[in-house]
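And now, subunit A:
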Amino acid sequence: MSFWRQTAALVRAQTRSETRTGEVLLVVLPFGAAALFVIPMAVGADSALLQRVGPGLFWMVVLLFGIVVTQRRTAHPSGARSDLLRMLAVDPAARFTATAVVNWALLIAFEIVVGLVMIVLYDPVLTGWAWLVLVVPLSAAGLALVGTLAGSIADGAGVRTTLVPLLVLPVAIPLLLAAAQATEGLRLGTGILRWVLLLAITDLVLAIAGVLTARPLEESDS
Partner candidate 1 sequence: MSDWGWVAFAYVVVFGTLGTYTAWLMTRLRRERR
Partner candidate 2 sequence: MTNLRPTPLDLAAIGTLATALVAGLVVPPDAVQGDLQRIMYVHVPSAWLAYLAFVVTLVGSVAYLVTSRMKWDRIAASSAELGVVFTGLALATGMIWGKPVWGVWWTWDARLVLTAVMFFVYLGYLALRRSMPEPAVRARRSAVFGVLAVVQVPIVHFSVIWWRSLHQPPTVLRPDEPQIDPPLLFALLMSVAAFTVVYAALMRHRIALEAIQSELEDAPEAVAGAAVRPPRLGGADV
């Protein structure tokens, strides 16, 4: 079975299990929305302040909760299922790509829904919002890639769920900065091209790293 067909099959399988468990859409997403809801209780409900920091806080929630999205149970098959995949000689790069693609789709949905919540609660300025058509998928892709990668690196560690955020955060800083500065640039009317470019480059580097390291990482499974 070719790489792409393997990937497609795995994507279908993961989508099916994710739809069944609903971990991301029914649990993590509401949690992210709740976080946005609770923040003004901490920093004050001054609408001018909230209007300014809304987009930045949105990206913070996307980053932090997005990591949780990429660590969904359906992305990390249990020992028996994982062994089965290995015995069937599934290309590790295909496994990585499939997991990353499903994460990407979930994160896009996450960003859209949580974004709508943020717009309602924080009333940000929305000039140039058409650019978001680029920024949302690019940021979601970067986060999906780095989360999938970190999940593979920490796979098998008992403390995987707490370790992954620590591994992801420093590496994801360019994603956060680029996305936040892009929306900030839209608000102020300054250029956002460099930030979109930064997102694209980061995504490319992460994608290459993910595919290249898939086999070495899988071979090191205990």
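Of note:
The rule is short, and it goes like this: a contact is a pair of C-beta atoms (placed from the backbone, for glycine too) under 8 Å apart; a residue touches a chain by one contact, two chains touch by 3 or more; residues count from 1.
Criterion applied: all candidates are chains of the complex that A comes from, given by their letters.
Keep in mind it's a predicted model, so treat the numbers as computed, not measured.
Of the numbered candidates 1 or 2, 2 is the chain that subunit A touches in this complex. The touching residues of subunit A, counted against candidate 2 in their complex, run 79, 149, 153-154, 156-160, 163, 166-167, 169-171, 173-174, 177-178, 181, 194, 198, 201-202, 205, 209, 213, 216-217, 219-222.
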